[in-house]
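Right after this comes chain A.
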Amino acid sequence: MNEYSRKMLKVPTYNLLREQDKDKLPVLDVRNLGIDFGGLTAVDSFNITIGPTEISGLIGPNGAGKTTIFNLLTSVYQPTRGSILINGIDTKGMTTHKVNKLGIARTFQNIRLFSDMTALDNVKVGMHNQIKCSFLSSLLHLPGYYKAEKKANEKAMELLDFMGLGDVANQKAGSLPYGVQRRLEIVRALATNPSIILLDEPAAGMNPSETTELMHQIRRIRDTFHIAIFLIEHDMNLVMNVCEAIAVVNYGRIIAKGTPEEIRQNPAVIEAYLGREESNA
Partner candidate 1 sequence: MKKYLALLLACLMAVSLFTGCGSSGTTETTAAAAANETAAAGETAAADDTAAAPAIKIGLTGPLTGANSEYGLAVRGGMEIAVAEINALGGLQIEFKAEDDEADGSDKAVSAYNTLKDWGMQIFAGAVTTGSSLAIAAETVNDQIFMLTPSASAVDVAMTGSNVYQMCFTDPNQGASAAELMAEKWPDATIGVIYDSSDAYSTGIRDGFLAKAEELGLNVAVSDASFTADNKADLSTQVTQCKDAGCDLVFLPFYYTEAAQILTYANTIGYKPTFFGCDGMDGILNVEGFDTALAEGLVLMTPFDANATDDATVSFVEQFKANNDGKVPNQFAADGYDVIYALYNACVAAGIDGNTPADEACALLQEQFATMSVDGLTGTGMTWDENGMISKAPAAMVVTDGVYVPMG
Partner candidate 2 sequence: MKTKMNTLLKNKNARTNALTYLVVIAAFLVTQYLYSADALSSSVKGYLIPICVYISLAVSLNLLVGICGELSLGHAGFMGIGAFSGIVIAALLKDTIPNDALRLLCAMFGGGILAGAVGFVIGVPVLRLRGDYLAIVTLAFGEILKNIIGNTYAGIDESGFHMAISTTKMPLETGGKYIINGPLGATGIQKIATFPMGFVLVLFTLFVVLNLINSKEGRAIKAVRDNRIAAESVGINVTAFRMKAFVVSAFLAGMAGALFGLNYSSVTASKFNFNTSINILVFVVLGGMGNILGSVISATLLYVLPEALRSLQDYRMILYAIVLIVVMLCTWSPKVKEYLSVIGDKLGGLRKKKEVGSHE
């Protein structure tokens, strides 16, 4: 599996809706989403549709409500208004872990790994619902347990190797370098077998070469697993290069939506960012 990390892929630019996603049910369909915190509207009238293999980006100035949207999508917060459909199922009233089972996985802006556990165990925790082994056989270590564990180990190593993390599999997650931790979080999210993953600032704290590597990896994830990716990122270079569609939010509302090209030219966006978007490039 190590060949993945050595293969350097070209990063192409895609159009808004990918050819193969046409006529298919969107993996994520958000309608008129909104949340108030004690009278303060944090997110309002948020609409987005993401195709099954689409890479989309969510950008906006600090405090625009981007992470709040992710929290709404994963049911960390319950929305005040609107609905979220994942693979056509409304997540209303569901808890975070149930929503994950519907096929949505995420990473966190401030890394939330299980820092006392090894990288491998972090991934195995992610695979929790894939490991088929009854509680009793876990308690008594019946043969089923060993079979399930062996399978889980193989699968987890496969995933780690895919992101080039095979070498750190047995190191404690908390002791890994920052960039590696970010990638490990992505592997853990992938381990839940999702149909869409949400990446919250995956490139934050990475150096330019790591960021470039990350762009390849994001593309490769989509191409290998055929899943959708929805990411928040301040690094405009990454967003503009990787995303096929971009939504811009400010003050909790969408101010623009479109292809990277359209967004680059949108006066509202430029105004919101006060020209900042070019400086990061």
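Here is how the candidates were picked: all candidates are chains of the complex that A comes from, given by their letters.
Operating definition for what follows: contacts are C-beta pairs under 8 Å (C-beta built on N, C-alpha and C of every residue); 3 or more make two chains touch, one makes a residue touch a chain; residues count from 1.
What you see is a predicted model, and the numbers here were worked out from it, not measured in a lab.
Visitor: Tell me which of 1 or 2 touches chain A in this complex.
Guide: Touching partner of chain A: 2.
Visitor: Within their complex, state which residues of chain A touch candidate 2.
Guide: Against candidate 2, the touching part of chain A is residues 74, 76, 95-98, 100-101, 105-106, 108, 112-118, 120-121, 124-126, 128-129, 131, 133, 135, 138-141, 145, 148-149, 152-153, 157, 166-167, 169-170, 188-189, 191-192.
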